[in-house]
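Pasting a structure here, questions to come.
The complex appears here without one of its protein chains, the remainder shown in place.
Chains here go by letter, A and B, matching the order in which they are written, and residues are numbered from 1 within each.
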Amino acid sequence: MRKRTLRRGLVGFWWLTLTFLYLPLAVVVLFSFNAANSAATFTGISLRWYRQLLGNEQIVSAFVNSMILAITSSAIALVIGSLIGYGMYRHRHRKLGWLIVLIYLPIVLPDIVFGISEMVFFVRIYDLTGLFRPGLVTMIIAHVTFQIPFVGLIVYSRFVGLDPTLFEAAKDLYAAPVKRVIHFMLPTIKPALISAFFLSFTLSVDDFVISFFTAGPESATLPIYIWGAIKKGVSPEINAIAALMIGAVAIAAFLSLLFSQRRRT
Amino acid sequence: MAYTGVTPSARSRGMVREVQHLLFTVAPGATWILIFLVLPGAYLMGVAFMTNGPYGQPQMPLSLESFRRLAGFGFLGWSPGNLYTLLRSLWQTLVSTGLVVIVAYPVAYYITTCKEKWRPILLLLVVVPSWTNQVIRTFGWMNLLAPGTPLSNLAETFGLIAPNMGLYPSNFAVTLGLVYNFLPFMVLPLYSAFEKLDNAQVEAAQDLFASPVRAFWHAVFPQTLPGLLAGIVLVSIPAFGMYVIPELLGGGKGMMLGNLVANQFGGGSNWPLGAAGAILMLIATFIGLFVMRRLGKRLGGGEEVVI
Partner (left out) sequence: MKETTRSQSVDSPTERTASSTGDPVRQPSSIEMQGLHKRFGRDTVALNGVDLTIEAGEFFTLLGPSGCGKTTLLRILAGLEEPDDGRLAIGDRDITEAPPHKRSVNTVFQSYALFPHLSVRENLAFGLKMQGLAAAERDARVARVAEFIQLGDLVDRRVDQLSGGQRQRIALARALVCEPDVLLLDEPLSALDAGLRGQLQVELLRIQKRLGMTFVFVTHDQQEAMVMSDRIAVLNGGIIQQVGPPREVYERPANAFVARFMGHDNLYPITARDGDRLTTSLGELTAEAAGEGGLLLIRPETLDLLPGEVAGENHLSATVSERLYRGSHAEYRLEIGDTTLQATLNNRGRHLPEMGERVTVVVAPVDLVTLSE
């Protein structure tokens, strides 16, 4: 009897929490279709804010910047991070404490400290040498810095999960070093590489603080544009961009679910 | 086959090859983090000990002025503003972490009671909102809590807020935003702790103790401690340094340390003061990590705490 009450309470709490988690997102999506120019009252369905988006050059360029930033930084981090992940695995019997500290540093550092460190540094270097003008390049550098540890750790844990004699079997079966990488290592860790890339991509798109402090005047990304628009005063247009980004996340979630379900069967 | 005798170099050649391999794989990433994070971080710390120039730029001579300013000593004598900000940051961190724990426990437990094939989907449902950009999530709350919205009207009728004020900007809105933001970070480690739970022990406890509350306290809670600690690290450290949520939901009276620091690099800039604030944040971070690590080691499962 008491058990059933407890169970009902749990189920109720679960749905309450889900409502809490999705209500703000749902409101954004709902008001993106609002016919009225209001954040408080919903007057009818309309696509006017979406039409306005397409005509807004700033938004289009912010979208392009976001994509360039996310794809480029994820690709660079994938290469460097995989190397470090493999190095950590191959040399795991050595004392690599300093490396572990270095790897965890970008993860544990508060975003704001991370962001202003980069900003102060790039501004200083630019003053001194004219290099690293704040813009997409500095943003890519900063993003790669916080993506490397995640890629490294994912790749490392994939390697740790493998039977170590597989490496020896590959050598034993006449695979020269380069062939070993192409025909054994890369195919074996392919799932880890894919998820590392998507995580990097998500982290990049999700980031605001670090981007904000390393961006230049022409390199605003979508979150930075939205931030600026919110600060200037809420416009329903933001609901439309935000709704599109939420939609992208929903699709990504659905795909990741499909992917993981298929891998299990 | 002619026996050619000793090959003393074989060992050392192998060592050289290993070190070369280590460098080739690890050096690019390590160098990247060193140049683009450790070096800038070190420079920022240096800035904290410099003097504020006319345009907020750091300059010589070295001084502890910025730390005095951070503690509230200005040209006009001592003012408590910065101290309030600091205390507010600590308070918000404490309250939001506590609330996150209270919400996350039943949620994580509920997921473990479901059928195995549903669990990844339920977990995903909890995590997906955090995949959207933080600014958008916070913007969603601005929409919900603005004056004239149903939630604000409800609060008004109960007399919780003054008419037409809305629930934001306020400290309450910041707490809400923090809880919303960090809930998944607590659910995930707690879930994996619950999943590993020794069910026999729980059943034995249900036999021994009449009330489920006591069963929970004596059999379940101790076993989920490593997960709880991991969650607390994941929530409290970034919460303490939070910038976006107080900036959007807090207004002038809801400012936290992150905003104080960030403001010194924007309009009314004072780089050394901002850098001093950043050092404070770093110290808090490392103390937090250290304490959790020590506690985690004492409780067993220390490696999980460090994720």
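The rule is short, and it goes like this: a residue touches a chain if its C-beta (ideal position, glycine included) is under 8 Å from a C-beta of that chain, and two chains touch if they have at least 3 such contacts.
Just so you know, these numbers come straight off a predicted model, no measurement behind them.
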Taking the full complex into account, find the residue in A:R51, A:K190 or A:K231 that is in contact with the omitted chain. A:K190
Which of these touches the unseen chain: A:L47, A:V60, A:I107 or A:L166? A:L166
Where subunit A meets the left-out chain, the residues are 162-163, 165-166, 168-176, 179, 183-184, 187-188, 190
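Rule of thumb we're sticking to: only the chains that are shown with their structure count from here on.
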Can you name the residues of subunit B that touch subunit A in the complex? 18, 21-22, 24-26, 28-30, 32-34, 36-41, 43-44, 47, 103, 106-107, 109-110, 113, 120-121, 124-126, 128-129, 131-137, 139-144, 146-149, 180, 183, 212, 237-238, 240-244, 248, 258, 261-262, 265, 271, 274-275, 278, 281-282, 285, 289, 306-307
If you look only at subunit A, which of its residues touch subunit B in the complex? 2, 6-7, 10-11, 13-14, 17-18, 20-25, 27-28, 31, 39-41, 80-81, 83-84, 86-88, 90-91, 94, 99, 102-114, 116-122, 124, 141-142, 144-145, 148-149, 152, 202, 205-206, 208-209, 213, 222-223, 226-227, 230, 234, 238-239, 242, 245-246, 249-250, 252-253, 256-257, 260-261
